[in-house]
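Every protein chain except one is present and positioned as in the full complex.
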Amino acid sequence: MTVNKARLIQGNQACAEGAIAAGVTFFAGYPITPSTEIAEIMSEELPKIGGKFIQMEDEIGSMACILGASLTGKKVLTASSGPGISLKQEAIGYASMAEIPCVIVNVQRLGPSTGGPTSTAQGDIMQARWGTHGDHPIIALCPATVKECFDLTVKAVNFAEKFRTPVYVLLDEIIGHMREKVILPNKEDIEIVDRKRPSTKPGDYKPYRTDESLIPEMADYGTGYKWHVTGLHHDETGFPTTKPALVEKLMNRLMSKLDKYKEEILLWQEESTDDAEVLIVAYGSTARSALDAVEKLREAGIKVGLFRPITIWPFPEEALARLAANVKGVIVPEMNYGQLYLEVERICKDKCKTSGLFKANSEPITPDEIIAKVREVL
Amino acid sequence: MLGELPLDINLKHCKACGICYAICPRKALAGDKLGKVYMSDPDKCTKCGICEAHCPDYVIFVRRDKK
Partner (left out) sequence: MRPDLQELFRMEKLPHIWCPGCGHGIIMRAIAEAIKESGIDMDKTVIVSGIGCSSRAPGYMNFDTCHTIHGRALAFATGIKLANPELNVFVITGDGDATAIGGNHFIHAARRNIDLNVILFNNNIYGMTGGQYSPLTPTGSKATTSPYGNVERNFDIPTLAIAAGASYVGRGTAYHDKLLKDLIIAGINNKGFSLIEAISMCPTSFGRRNKLGNAAKMLELQKTAAINVKAAQKLPPEKLEGKFLIGELHNKPAPEFTEEYDKLIAKLRKEAEQ
């Protein structure tokens, strides 16, 4: 086995390399800070491996374009930030409804509106969950290191393919632009998942029929299956229906299909939680400050721990609830006015005190700020 | 007998739009009480196909193989 060389690379670059390692061969995007490097790298690398890059006329088109490419059987990626992610929402809902695998990297910047293009933020947490209209399944993964940008983009592609759902990789500007020394895994050590192709002949193919897996088989366009894709409610043949019973059947499946795979999808990290009296819940770059705070507080003899959700949506609820039952308080530092806090509060409020440390002014949350907050709570 | 008419008419799909009998150059077609097409004068039909081509609902098919 060859050991790869250590390299100093950016989070955005790790995302791009992770996508390619996972088998992504199609990227469509539109430039926007602080995500642009991903598009730039894809434009350089994809044609070298026979893949395709296109700079579309806007983010709506970019999102639509990757969905078209996905229907031909390709693994697809787009990347953007705040304003562009807002534009993608309608097509993301289409991907949820029609179950078209795709990965969206959102390198979060400070919003709302044009906000702070070069400023870091974590303001799109709820948008990732509920940005498109209607109830829908979604997965969002949130890296805190450059290495994790690589690993989680690979995972995101695998999840998208396996569960036929849009998957977000939610960076924040710090993670996207930060450089760290990483050793990326060898190709042969990377797990690759492909979508399920039809097990039946074209004549027998029902594109939205499922077995207990709840995930339908997907034919590539151009392979003779002649199937219909629509954003309207549809029955298992894929054609529109307005019959309440069939609409409900579809929606129930869409809304429960990820539940079935919770063990695989829910990722989190626990640090010094065994005897913790105070639990910090932090993600993305904020988790780095939180980890630093935990170390310093532990040195001072204060029993704090860190719970870092890596999968933000669906939220690792049971894992957090278990920990919350044994602590006095939970603190949520995040670079917004309290978005994931809402979820944490919902889960923990019967078990312990909850409080937030919110900051959205373009500066990161420092370890000292978190330490002060912990002391306040204790 | 229906089978011998120059046109095969799938009345189930006829929406009574009236295009075919308005466009028929020989007035071989007409509308019934509901506005649905019928062959009022089959002998006039030359099988030109203009009705078939302009029926938005694919109701009419000209039997080209038979006279």
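Should a chain be cited, it is by its letter among A and B, assigned in written order, with residues numbered from 1 in that chain.
Everything that follows uses one rule, which is that a contact is a pair of C-beta atoms (placed from the backbone, for glycine too) under 8 Å apart; a residue touches a chain by one contact, two chains touch by 3 or more.
A quick note: this is a predicted structure, and the numbers were derived from the prediction, not measured.
Undergrad: With respect to the chain omitted from the figure, which of A:C15, A:M42 or A:L67 is a touching residue?
TA: That would be A:L67, which touches the missing chain.
Undergrad: Would you indicate which residue among A:L110, A:I215, A:V229 or A:V374 is in contact with the undisplayed chain?
TA: A:V229
Undergrad: Even though one chain is hidden, which residues of chain A still touch it in the full complex?
TA: Chain A touches the chain not shown through residues 26, 28, 47-48, 50, 52, 54, 56-58, 60-62, 64-74, 76, 90-91, 94, 221-232, 239-240.
Undergrad: Residue by residue, what part of chain B touches the chain that was omitted?
TA: Residue positions of chain B that touch the missing chain: 10, 12-13, 15-19, 22-23, 52-58, 61.
FYI, only the chains that are shown with their structure count from here on.
Undergrad: What's the distance between the Cα centroids of chain A and chain B, rounded to whole Å?
TA: So the centre of chain A lies 59 Å away from the centre of chain B.
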